[in-house]
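Of the protein chains in this complex, one is absent; all others appear in place.
Now for subunit A:
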Amino acid sequence: MGVTCVCQVPLAEGKSVQQTIDILHKKLEQLSAVKQGNFTVDCETYHATGNASGQPTKLLYVMHNSETPLSCLALFEGGPCLTADGNFDVLMIKLKSHFQNAKGHKVESRGSRYRYCDFLIKVGAVTMSSSARGISVEVEYCPCVVPGDCWNLMKEFMQSFLGPSIPELPSVFATKPEGLYVPADCVDTMTQYLELFSKVRKQQVLPGTTR
């Protein structure tokens, strides 16, 4: 319902994914944030078949968010997006001939949801085929709907518990700094998650886990 920022947090020195998440939880609890349950964001990839040769295969991403449990979002990277009912997954199964599910590419972020004053913070472990690949942090500031206004405020807040690793302004905001969010279908939030998941997917193996 407000301005959301999704960013990836690098692992702490010599710590695993779970340990870094625990450190973040402790920092949030020190700020007297209240835990309010769990959240899940996941993304499945579909290849569009039947393209003319020479054109790169278009990838369709179908995402779900536990904030809006009854809907799902289908989008092309950088292209149009569609908000649909939960039955859209079943529809994709029916459209098997046109869109093929890339089963190994499902990425999801799962973790706990904290509330602090007007902020909603979600810290989750990003996993791809049950191997932890990184940590995602989503911060939402509910009262404000214009991203350009409250970016400094959110940066200050994120500094208080993320320390020095603060992200810069998400690219989604750069296009419309004065624009209103569209709160109902969280398109901007999911676009940010998609960017994060794509980065994680390209990052084949997590450097810390080989040790």
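We adopt the following convention: a contact is a pair of C-beta atoms (placed from the backbone, for glycine too) under 8 Å apart; a residue touches a chain by one contact, two chains touch by 3 or more; residues count from 1.
FYI, contacts and distances are computed from a predicted model.
The complex appears with one chain absent; UniProt names that chain "Mediator complex subunit 27" among the candidates "Two-component response regulator", "Glutathione S-transferase", "Multifunctional methyltransferase subunit TRM112-like protein" or "Mediator complex subunit 27".
The omitted chain makes contact with just one of the residues A:Tyr61, A:Phe119 or A:Phe173: A:Phe119.
Remark: the omitted chain is touched by one listed residue; of A:Ile23, A:Leu82 or A:Val145 this is A:Val145. Seen from subunit A, the chain kept out of the figure touches residues 1-2, 116-119, 142-146, 149-150, 152-153, 156-157, 160, 180, 183.
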